[in-house]
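Only one protein chain is missing; all other protein chains are in place.
Moving on, here comes subunit A:
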């Protein structure tokens, strides 16, 4: 949907904008926890279920229904708080956030207000070139997700303006943790990249903690991006806008870029940035003003009288801390040390998303260097050509390790290994069976090699003469001919030895 106000927006070139203004970010991330049931009732939370089949009286806000807190969700919230270096509140409460909207059946969202379960943390975010930005975390609090509205009619004229919405409450009540940063200053031209890297770092942490599947495309992780500009780092903070529900790393980056360009144009024209929520549009990477709600900020929060306070004992918190898994950044550092990759190599591996696969390949028996060579070389080439992710390639780390074992044992050379890989990717089976079925095996028996060498030397008699005269250059031509004759299945080193014996001996 394009409105006139959107097409008429003035923009300043991004590079120009960050030369003259200092952007300040603030990011709110919602993560849906991967519990079996909802935050306050036992309704299941299976993704993709039929509408309104995962609801209880609590999810529907029926009169008299009483909520009860999911212990697992609290545990997950504490895990997230600890992973983000937060303090865990010794006592905190839920609060009602009151507003009317059809996806909130109770007419309030059960959230936390002035007493979040976790607060005062930080997260180090590593950028693509290795620079680390420390993001301060203001708070992480627990709340519940809303249902899902589908807007029908009107725009396409089918119902002649009789617009209405259909509501599915399966998602209403799914546990969420909302993580709020403090203002992030000093990112300059890297603001878009920092914003995306922060959300990606959080996503990786959620997965490592096993608190959520954290699948962006399913909306498990959603970001609201706040941005303001100021004249310089010494100036007071400017007026910010909040772009809601930006749901991919790329969109986070583009939303920040757009707002920097747009706000710079507003300020250049002597205008004032309006504090408002904005929508992000994937189609052209723009943002537009959200609905103006006159009572938007008047949520009349008050403590939820149907729930008693949460007071996590220090013992419980320490128990959870002790069982936290190794977090992604620490794991990267450890693997880097174990593998001995160069700094740039390791960064490429991380940026390509190949870390897990290489680790699994190494665990399956390959050396780190060969595992890296396969994934970052041939397999990256295949994945790029097919425009798919590594995970979508029809090969497992164990199969890559098996392929490398065939090379290490001398049964395949690099060229044959690539052919075997092709077979594996085509679904022909394990490297071992592909090699057998395709007849891929280095010819190590000297007989057929000598036959091919003799044929090659006979075809070009001057070559033997040159070699005998001490000019070893032409030997490559003989090896090439033998390779061709054996369809690449010869061991080049052995061929070389045999040629020299033949000519000189």
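Annotations for the structure displayed:
The rule we apply is simple: a residue touches a chain if its C-beta (ideal position, glycine included) is under 8 Å from a C-beta of that chain, and two chains touch if they have at least 3 such contacts; residues count from 1.
Heads up, the rule we're going with is that contacts and distances are computed from a predicted model.
Selecting from "ABC transporter permease", "Gluconate 2-dehydrogenase subunit 3 family protein", "Putative zinc-finger" or "Aspartyl/glutamyl-tRNA(Asn/Gln) amidotransferase subunit C", the unshown chain of this assembly corresponds to "Aspartyl/glutamyl-tRNA(Asn/Gln) amidotransferase subunit C" (UniProt protein name).
From the set A:218, A:300 or A:381, the residue in touch with the chain omitted from the display is A:300, counting the whole complex.
Of the candidate positions A:30, A:72, A:182 or A:207, contact with the hidden chain is made by A:72. On the side of subunit A, touch with the chain left out of the figure occurs at residues 1, 35-37, 41-44, 50-57, 60, 68-74, 91, 93, 98, 100-102, 150-151, 153-155, 163-169, 279, 291, 295, 298, 300, 303-305, 307-312.
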